[in-house]
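To start, the structure itself, in structure tokens.
Every protein chain but one is kept in place in this view of the complex.
Residue numbering begins at 1 within each chain, and the chains themselves are lettered A, B and C in the order written.
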Amino acid sequence: MTASIPRSDEDDYTAEAAEKRLDFAREATGASLEHVGSYSFEPSLVQGNVEHFSGVAQVPIGIAGPLLVNGEHAQGEYYVPMATSEGTLVASYNRGMKLARAAGGVTATVVADAMQRAPVFMFSSALEARKFGEWVRDHFDDLKREAESSTSSGSLSDIEQYAASRFTYLRFNYTSGDASGQNMTGKATLAACDWINANYQGIEHFYLESNLATDKKTSQVNVLRTRGKRVVAELTIPGDLFEREMHVPTDLVYRARQISNLGSFMAGANNNGSHSANGITAMFIATGQDVATVAESSAAVVYAELRPNGDYYYSITLPSLIVGTYGGGTALATQRECLELLGCFGAGKVRKLAEIIAATVLCGEISLGSAIVAEEWVAAHDLLGRNR
Amino acid sequence: MTASIPRSDEDDYTAEAAEKRLDFAREATGASLEHVGSYSFEPSLVQGNVEHFSGVAQVPIGIAGPLLVNGEHAQGEYYVPMATSEGTLVASYNRGMKLARAAGGVTATVVADAMQRAPVFMFSSALEARKFGEWVRDHFDDLKREAESSTSSGSLSDIEQYAASRFTYLRFNYTSGDASGQNMTGKATLAACDWINANYQGIEHFYLESNLATDKKTSQVNVLRTRGKRVVAELTIPGDLFEREMHVPTDLVYRARQISNLGSFMAGANNNGSHSANGITAMFIATGQDVATVAESSAAVVYAELRPNGDYYYSITLPSLIVGTYGGGTALATQRECLELLGCFGAGKVRKLAEIIAATVLCGEISLGSAIVAEEWVAAHDLLGRNR
Amino acid sequence: MTASIPRSDEDDYTAEAAEKRLDFAREATGASLEHVGSYSFEPSLVQGNVEHFSGVAQVPIGIAGPLLVNGEHAQGEYYVPMATSEGTLVASYNRGMKLARAAGGVTATVVADAMQRAPVFMFSSALEARKFGEWVRDHFDDLKREAESSTSSGSLSDIEQYAASRFTYLRFNYTSGDASGQNMTGKATLAACDWINANYQGIEHFYLESNLATDKKTSQVNVLRTRGKRVVAELTIPGDLFEREMHVPTDLVYRARQISNLGSFMAGANNNGSHSANGITAMFIATGQDVATVAESSAAVVYAELRPNGDYYYSITLPSLIVGTYGGGTALATQRECLELLGCFGAGKVRKLAEIIAATVLCGEISLGSAIVAEEWVAAHDLLGRNR
Partner (left out) sequence: MTASIPRSDEDDYTAEAAEKRLDFAREATGASLEHVGSYSFEPSLVQGNVEHFSGVAQVPIGIAGPLLVNGEHAQGEYYVPMATSEGTLVASYNRGMKLARAAGGVTATVVADAMQRAPVFMFSSALEARKFGEWVRDHFDDLKREAESSTSSGSLSDIEQYAASRFTYLRFNYTSGDASGQNMTGKATLAACDWINANYQGIEHFYLESNLATDKKTSQVNVLRTRGKRVVAELTIPGDLFEREMHVPTDLVYRARQISNLGSFMAGANNNGSHSANGITAMFIATGQDVATVAESSAAVVYAELRPNGDYYYSITLPSLIVGTYGGGTALATQRECLELLGCFGAGKVRKLAEIIAATVLCGEISLGSAIVAEEWVAAHDLLGRNR
């Protein structure tokens, strides 16, 4: 006999409603759920963020830094909150940050900005689909007007077209202000599609999403065409400084980089770096980002140079980093505090946050990349251990 | 003048040490960090999970279910803790679980199991690299012995070889008991490599990792060859039940699935489904998994059939789901409780957990996939809102 | 003591010069090279097509057809010359053409047209690279003028930008008239780049090609953004006709298609069809196309539908079919004749040729796809044999 999870028709976002659910779950399973029930904020705060709210996951936060960033928006030193349970992670990023600071700080630049929704339209033939594509190109101004009528922050930049069979796939690209923008693009694109459906004859079917967005998925189209912020972090490290701090000369690290490039290429990986996902995920959990977008945000393109004098130029490009400083989980209790810790809460901060994340990622790449070469890697894990 | 984050030489895992760091951060940045400093466990618990421990991220948990699973290891109804800040997520999975229950429950099967480390060996020529590869094949028993000497839970299954240029890339595949196994594979493979280096002449260079593992990265090699658990979830839904619950007939949903397949194929995506990352991430945060592995765990292969009678067979294969019920963050306070909620804490539970996650993912796929077709999707987001 | 291949300083494109080289090769190797030396045209014809001209490969041509095409440019029945040495190939395409004719003919549509050159510019930082990108966008008209100054047939459509590290990759997209256009795009883009280099300060390095074109290589960017012609071929086959001719019901063929889709997706293939490369290559050799572009031209995206009444809708999209009816090998002796056989020699014929090729490819897909299902496949190979 199945029992339903209790809900309150009056107000489901209260401590009582949450506790009632925990009690129900305790009874059903025998789990204690004591710590899950311990949180420090008003449940009303999470309305719009979760349904069946019952408690919290307490994810440990370590602070790394100071991280010295030379960005357009992030300038100076930052203390970076990282929520993780992977031992050595914070220490490793911290080690990279120390090196980066000694080398003058990480340069970080947002080079492109685009959030998508990708509807698809189906016609009786490829020819009809192509004609529709031409019509869409001719009516961009109308579509922009309609799309933007549904949003105050979003702006439609362009509409890419991808043709296959008797379909026209459209990829609407927006800038989304301080929000990560997935919901805005959904609404705005629906508004545009409603107008299309009202003004164009011959559409057999229409779906608001076609898997060309590609939301919550890594993809080559995102690597190529950007999703969220496209951010580049760069650092040039003097050869002697590198060897002193990382215990390995730059030419060995550079050679390992080349071999990793080759490995990634053969593997068909979305990333020729080491572990960008670690830093991104830890910061995403801490700052209330949509953590599931680690699927696409973790894509990375590393390019390094060994300079004739032994200096090491290292860059990492994150082509699809999905971040926001408004909306989503950014106003939750600890999440907002972590954004404040970075000076990134509120209006006009999203590019600053993107720069700090990219700079953090770079520090972690150099640290782990060096450790692998120095064969310190497994040893480091042994020392700091994993919790068992 | 840069100030360093305070550390305690005596015992850095105390409330005092944590608070000292928060104070330092408050002073440096002006952030209040009040909620971050609110946690319900002893800091000593997180030793081995985080460095510079300072507090916690409180991530809201909603409970979805009951989820009916017909697995080899998970059999019966489960209440699924999902830690997220994305509005509608829990509701959407819950909706899918209701449908799945009415359809008899989700069948889930772990079909393969492999955790990797991929060292690379460099030689003077491709010919020398090939000879080494032959030697490795001939000495598998030795390598297995050496690798397993460093671990009680890991077992070396096989060693794949990938040749390029004057390198031999080896991909060591292990089963890892209840742990996700990344650290074990690092240690065990290092032990094997130490033996190789002691017993084989002519190796120019050696790196313990070559980006063919591919840890924290999505890749085709993982889709093909498995990383972590390869799990399949399946469900056949009667056509009339589907239409009653999802408000859309199965033939329309099936057609949308075909178009999504095409979109994914053109996009070069690691996933032809909708949003497996959502369910996986929410459960990973709740249950103390290594959330950064969402990069690879989010890969998915969907296969569906519209039966002549209108029934809908739906399956999703997760080729690289990285899970553990031991080690990592699984013994942390709320994380352990959430594992207990699922009956998955302790020895011999990892396949059960993998089955429950895959079953959950399937429910979310069917729910969102139907909503997109029913054009309810944006509306649903409006109704439940996002927190701003 | 190495001997050089003989060359004539006066006129290297004569029967004598060719024969002198064959004699030299005969002496060096003992090969007879009798048939290689047998050709029916004046060697002066191949000037600009080959260096060290010595003779010919005689590749057998079989004629398939009639192929009934309902295109915008190709309308009616065609006899298709296929140069191949793979037994069963012509028979298989011919079988598909017979079915297609009975079903009313193949609809074929060129849906996009773009030939590329992709130079890259290197700057001191990602920020400088981004600024350059903005300048390029602002100076499109200038770049178009400069690029087109070097060509009578090419027209610059747009310039895509791909940012990574401190580089700006530009992908110049042209239409190229009746030529396949690779050379034109090289010259035109060089002209544009010369103007860029003369008018923009701060470029550290510049290369005319960056592997984003991607010439002679298959790639996701070509699948997404088109290279050469993007052509769709479509056919709806009545269920009973299909079963009568192909000896297998459409539902079985459709199911096999789904499983092939899945296989391709897991394999990371550039093609979810069966063997588009066979038809394309055979027609490319026959009609003087640049056969090496089979690397990219063979990419294909198949989409099929089983209609409720058992009819089978089948489409194949060739996203990067590189064809020309002018330049390259199109004016050579047999090559020109084969273009004439198709009514495709001379001005204004390139889209017609693209349509015929796509229609041919579709016929081969349906034929082989059915044969695999009917388990006739291996048997067919046995019967018609391979030449040993």
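Simple rule for what comes next: a contact is a pair of C-beta atoms (placed from the backbone, for glycine too) under 8 Å apart; a residue touches a chain by one contact, two chains touch by 3 or more.
Quick caveat: nothing in here was measured; it's all calculated off a predicted structure.
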Item to check | Option touching the unshown chain, where C:N94, C:T107 or C:T317 are the choices | outcome: C:N94
Checklist outcome for this item: In the whole complex, of C:Y169, C:F242 or C:Y314, the residue touching the missing chain would be C:Y169
Checklist outcome for this item: Answer key for C:T14, C:S155, C:N183 or C:T236 versus the chain not shown reads C:N183
Next on the checklist: Please output the residues of chain A touching the missing chain, sorted low to high.
Outcome noted: 220, 223-224, 251, 255, 258, 261-262, 264-268, 272, 301, 303, 305, 308, 319
Item to check | Hidden partner chain, residues of chain B it touches | outcome: 72, 107, 109, 111-112, 125-127, 129-130, 133, 162-167, 220-221, 224, 230, 232, 234, 268, 301, 303, 315, 317, 319
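The rule is short, and it goes like this: only the chains that are shown with their structure count from here on.
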Next on the checklist: How big is the rotation relating chain A to chain B when the fit is done on Cα atoms? Please round to the nearest 5 degrees.
Outcome noted: 180
Checklist entry - Per the centroid of Cα atoms for each chain, what is the distance between chain B and chain C, given in Å? => result 41
Item to check | Whole-Å gap separating chain A and chain B, where each centre is the average of the chain's CA atoms | outcome: 17
Checklist outcome for this item: Two or more other chains are touched by the chain B residues 220, 255, 261-262, 264, 266-268, 272
